[in-house]
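For this depiction, one protein chain was excluded, whereas all remaining protein chains were kept in their positions.
First chain written, first letter: the chains are A and B, and each begins at residue 1.
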Amino acid sequence: MVDLSSQLLQLLFSGLTLGSIYALIALALVTTFNITGVLNLAQGEFVALGALLAASLFAAGLPLPLVFILTVAGVAILGGLVERSAIYPARGASSMTLIIITIGLSISLRGLALLVWGTDPLLLPAFSSGGPILIGGAAINPQSLWIFGLTAVTLAMLFAFFELTYLGKAVRACEINRTAARLVGINPGAMSLLAFAGSGAIGAAAGIFIAPLTLATYDMGFMLGVKGFVAAVIGGMNNVGGAVLGGFILGVLEIYSAGLVSSGLKDAVALLVLLAVLLIRPEGLVGVIAGRKV
Amino acid sequence: MDKNIVFRAAAIIIFLVLPLLVKSNYLLGILIIIGLYTIIVIGLGILMGYAGQVSFGHAAFFGLGAYSVAVLSTAYRWPTFAALLAAVVVPGLLAALIGRPTLKLKELYLVLATLAFGILVHIFFNEAREITGGPSGLTGIPYLSLGGLVFDRDIKFYYLVWSTVLLISLGVNNLIHSRVGRALRAIRESEHAAETSGIDTASLKLQAFVFSAVLAGLAGGLYAYYVTFISPSPFGFHTSVLFVLMAVVGGLGTFWGPLLGTGLVVALGEILRWAVPLAIPGAGGEYQIIFFGVILVVIMIVKPEGLGSIIKFSKKSVEKGVR
Partner (left out) sequence: MILEATGLSKYFGGVAAVSDVSFSVGEGEIFALIGPNGAGKTTVFNLITGLMSPDKGSVVFKGRSLIGMQPHRIAAAGVARTFQNLQLFGRMTVLENVMAGAYLRGKSGFLQSLARWPGSISEEKRIRQESLDLLSDVGLDSEADLPAAALPFGRQRLLEIARSMASGPRLMLLDEPAAGLNTAEAKELAGYLKRLREQGISMVLVEHDMETVMDVADRILVLNFGIQIAGGTPHEIQASPEVIKAYLGEDEQVA
């Protein structure tokens, strides 16, 4: 017997799960954007590649923890390669040029995924066995808990990196003032490489964690990337807290409108939110509440 | 100057004679598609090359034009002229609506807004079944007929489309050398100096955006009449990226750029369609997107002003083409 409140709770869990993935993508986008000034429209492809690579490695018989490490490392290296081959040579170009480059990268990577993995969806099993956990009449999938955990750990790691390590402080200096950063011996080129490798790693991790829920397909990245943007834009593009909050808001909104109104609306909701935010409040909805920058 | 006239005269002669030489319907069809896309890329070229903005949603305007014709000519039996008018008015109005606030934002946000708009419209084509027929689309679009002339054969359509291209090229050439064209080029060179010279840059950018949407709508309307059956698939995000690719391949802000870029990209697409399965057994033509993506990246790194500037005949003649 499912009453309305437990159905709403159920949808909330799904929304937060999806929102966590958006938040992770938005985190990577916002960090890269603030360090390099590049809005990386290929971020979603890192997620897709992570999911696909992990599914293949698992199918080849590797244990899950090893699959995770190899996949994250592999996509991080790919992120670095992408930065060196396509972003670094165009440094100093207009933001319009750079954005067109990342769109070109996005469709190339998707094509590459199609070439390697084909169109059939791949399967990755849930990390922990056992059925859903019941809370207040609603079921929560254990995989959702893994995803919440990943988001929390990533956020904590980013925070620790930026606040506690010398390199992290260097990256932030780079973000504040590139010329000044160069004067004190920080190389913005290296920071850009680091940012792309880092977003590759975060994207891959998000892809591995969501694959058990959605299956892994070559074209899953594009809409995920766009949703990541919507989350980042809701958060104001310049702060990590806002990006995470933006992700959750979007995930919940999407699931509620799909569950309560129509499933065809799922993707449209995010895009409508994006347009509305851009047109009405381009500085972001939560920029004011969520306080400090990256 | 004379060199330029020679080139343009030669182009017109080629345009007139070409279909008589081309015996295959396949090739004629490709020429028609190149013509239709050129119309769109001319508009996108004004937006990108002169007003300095970029749109990743032009496939949506193309689609809105096509669906306007498809819906109005079938369900409501509108005559060609009225349906084509709707095909330019609907995208034009929508462009004005979203362009007004977004063009005030930084370029980056315009990219996101046009991208979001494009995908939304694509979702609409798929979901609004009562109007658009959903994924299976709309059939039974009548032949285009203007003033008693029915365009029921490819060759007639060829002349119609390319005459339109010619007319638009002439108009755009006028525009570039006019008060408004100079103002647009001034915005590209220095937005501050343009503003302090009294040029309302925001309004001109909006006009360029609406103009480009109107051209995309017109091409869409003609496209619907040409293929007589439409579905959402040609109007997705990939098509928008292809239009941007065509614009930059040919060279922004040049007279021949749109034609050159469209021709090269469509031709490459056709070549890849049969070459890729030969090279990779079992692979379909969809792998061509890898090449398009890579080409786009390489051009933006190496030659952001487009290949048009490499293939040009002499520096001077191209500069005159711009003027």
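Quick note on the criterion: a residue touches a chain if its C-beta (ideal position, glycine included) is under 8 Å from a C-beta of that chain, and two chains touch if they have at least 3 such contacts.
What you are looking at is a predicted structure, and each value in this text was computed from that prediction instead of being measured.
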*Out of all the chains shown, which come into contact with the hidden one?*
B
*Selected from B:L175, B:L259 or B:L296 as touching the chain missing from the view*: B:L175
_Residue among B:I123, B:A186, B:L222 or B:M246 that touches the chain left out of view_ = B:A186
*asked:* Touching the absent chain: which residues on chain B qualify?
replied: 171-172, 174-175, 178-183, 185-186, 189-190, 192-201, 207, 211, 319, 322-323
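In this section, only the chains that are shown with their structure count from here on.
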*How big is the gap, in whole Å, between where the Cα atoms of chain A centre and where those of chain B centre?*
33
*Can you list the residues on chain B that touch chain A in the complex?*
52, 54, 56, 98, 101-102, 105-109, 111-113, 115-117, 119-120, 123-124, 126-127, 237-238, 241, 244-245, 248, 280, 283, 286-287, 289-297, 300-301, 304
*In the complex of these two chains, what residues of chain A are touching chain B?*
39, 86, 89-90, 93-97, 99-101, 103-112, 114-115, 222, 226, 229-230, 233, 264, 267-268, 271-272, 274-275, 278-279, 282
